[in-house]
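Left out: one protein chain. Kept in place: all the others.
What follows is subunit A.
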Amino acid sequence: MTVILNEGDSAGTAGAASGSPVDAAPEPGKAMTRGRLVLIRFMRNKLALVGLAIIVAMYLLAFLGPLLTQWSYEDRDYTAFLQPPYADHIFGTDKIGTDMFALTMRGLQKSLIIGLLVALISTTVAAIVGAAAGYFLGVADKALMWVVDLLLVLPSFLIIAILSPWFRGKSWWLLVLMLAAFQWMITARIVRGMTLTLKEREFVKAARFMGQPARTIIAKHIVPNMASLLIIDATINVGSAVLAETGLSYFGFGVQSPDVSLGTLIGGNAESATTFPWLFLFPAGFLVVFVLAVNWVGDGLRDALDPTSTRVRKREKKDTKEKAA
């Protein structure tokens, strides 16, 4: 992953980083705020926009979709067993007559919620642990990094699988926490490294010399300056958390019945994939499209937030060539 540092001040003045005497900023009246610049750069990336649209549409569909159909995922239509898609059941039905659309929406809902929560929790933990370790160093750093190393060597899939009988029947929140617990370590290491650099920046020193307590310095100066990394990380994490959850559920270790997720749907219907493809294709298709969209958005965000990204220049070259032609 590209580590983005100092992005705040290099957004407008690309030449200033070379150590030459300070470059004058563009005229104050015309200056572009950083937020707008990022937005413009993001908007330019069509694939990322498509990705973003897909993600928004999927969340809307997952939560509003069940309202569009008369069927609930618990209802059974005893007149239609294993029917391929038709007007009444647009995604078809399974062998006990449940509407596949309602079922898929319910599964999508669960998977997306789990993905979002896991990403938020793991990125928050990574930010706090990494920044604290990097800022305080010494014993705190040693202890926290030891935990990170320990969690990194443990096989997360196996541990969650072993623990799964214990949280069977309990809330799905436990699954969220377990997934989050194994997803923050690498980001924490990156955050720690960035904190080490940021700590030497003069604005952090200035805050220290004016008597600002360490807690406030971390919350006010260090974490916000890593925002771009954390945003990208959280976005990508949603995708990988959904994948992890689906993987676990496929083997029966994740979400437990009667609740459904994309994983349980895919797992339960895998053997019918060739004979009754609608049972398998709809949940699997949603999963693939979602993860793909998340990755597009992640790429787009990285390009937009990373001042060293060359995409802009490439585009300009293309434009001039077109003009010349």
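We take it that contacts are C-beta pairs under 8 Å (C-beta built on N, C-alpha and C of every residue); 3 or more make two chains touch, one makes a residue touch a chain; residues count from 1.
Keep in mind that, in the parts below, contacts and distances are computed from a predicted model.
This figure omits one chain of the complex; the name its UniProt record holds, of "Peptide/nickel transport system ATP-binding protein", "Thiazole synthase", "Cupredoxin domain-containing protein" or "FAD-dependent oxidoreductase", is "Peptide/nickel transport system ATP-binding protein". Considering the whole complex, the residue from A:His89, A:Arg189, A:His221 or A:Arg302 that touches the absent chain is A:His221.
Across the entire complex, the residue among A:Leu67, A:Ala87 or A:Met210 in touch with the chain not shown is A:Met210.
Not every partner is drawn; the one left out touches subunit A at residues 8-9, 11-13, 15-16, 18-28, 30-34, 37, 40-41, 201-203, 205-207, 209-212, 216, 220-221, 224-225, 227, 312-313, 316-317, 320.
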